[in-house]
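For reference, the structure I am asking about is given below.
Here the complex is missing a single protein chain, while all its other protein chains stay put.
Presenting subunit A:
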């Protein structure tokens, strides 16, 4: 049974051979052709099957050309302008400077206030572990097998999670990556969302953002599967299962590459291995939950063995111990400011993790992994910055902002579109009512693609999800 949408998508692939691949995707194992028939034509690289079967339908909301004046600007890439101005129009940043032409723009006098790029959280479970956190809504871990690279977090995202509104209004978060949980060694694909409510997940999906693969080291996979009496039950078991899986993926990749290049009979589709093929070809970015330094070092060698790159270690509580190694391998760390001690592998946390990594020249960013923490990532960076300064590392606030937007954008492969206030980029930005590294500061207005989606002073510009409608506290200042 082929649904209408499937047919449309297959047709969009443009070639008759795509239909053959489509048939293969139905589990038929490829169309049998008469032995005398000529070899089927090659579909071309990466055209054997759709890589985007759930395409984004996100659209920017209308905005007004706006000039914000008299503000301190952190541009997200380490730049700072006092008494600065930011101009945006048609959803894009036009310019950042000090004497911009206000013609045709609404002017906001931001005296004493700050403008920054919108915050990007590289690690969130909003939508797949939403509020209310009842079992019926708990959709973040497919904890039934250690390898579930075939599941996609986007298929769990509930776009009515009230947490999106809090992250926007209290946190100034404009983009976020939703990851599967960490029960599994390979937990599935992530999805990058614009923090704009929509009726569907596709309506929130960041257009063109690469997928991620969530992987997990350490305690969680070995505990979850060891307790079920199956592999892995140890850290060495974790690595063994991973390597066996990568070996299989390499084989799958070779077969599909050959078929797409040379044609012939299409290999059998395997949705799990599609994801891993995407990693090996560099199309899908690896986001690896990993706490301990020694385990990260092993993962980086495993990545070399199979020819993939880890984008980012998440949580990375011990990254500070191997900052030089992480830098040499070009792997980022996404960390908390001060979480520690909740499990054995988080026992060696230090408040200076972020600062030491930064000092050593490794790529580093803040992350939340938490529906409350995502509302205060600016404060988490303030803590990390202060800890670093006290330990003798000079860190400027404008540099620290790279940990909140530009570095996460790089880790997600979207730094060419958002994450800093450069002309032509998405107008994803926050006007703060004071220094955003002060505890006494709150977002005053938040724009996504130039559309004003939160205004502290306008109760009607405060999103209320379907779930909260008609409930106690609807529309309250949260």
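We adopt the following convention: a residue touches a chain if its C-beta (ideal position, glycine included) is under 8 Å from a C-beta of that chain, and two chains touch if they have at least 3 such contacts; residues count from 1.
Methods note: contacts and distances are computed from a predicted model.
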Of "Carbon-monoxide dehydrogenase small subunit", "Imidazolonepropionase-like amidohydrolase", "Formate hydrogenlyase subunit 4" or "Nucleoside ABC transporter membrane protein", the UniProt protein name belonging to the chain not shown is "Imidazolonepropionase-like amidohydrolase"
Among A:157, A:322, A:363 or A:404, contact with the omitted chain is made only by A:322
Contacting the left-out chain: of A:352, A:398 or A:428, that is A:352
Had the left-out chain been drawn, it would touch subunit A at residues 131-134, 162-163, 166, 170, 219, 320-324, 338-344, 347-352, 356, 360, 371-372, 375-376, 379, 382-383, 385-386, 389-392, 433, 437-442, 456-457, 459, 467-468, 471-473, 476-478
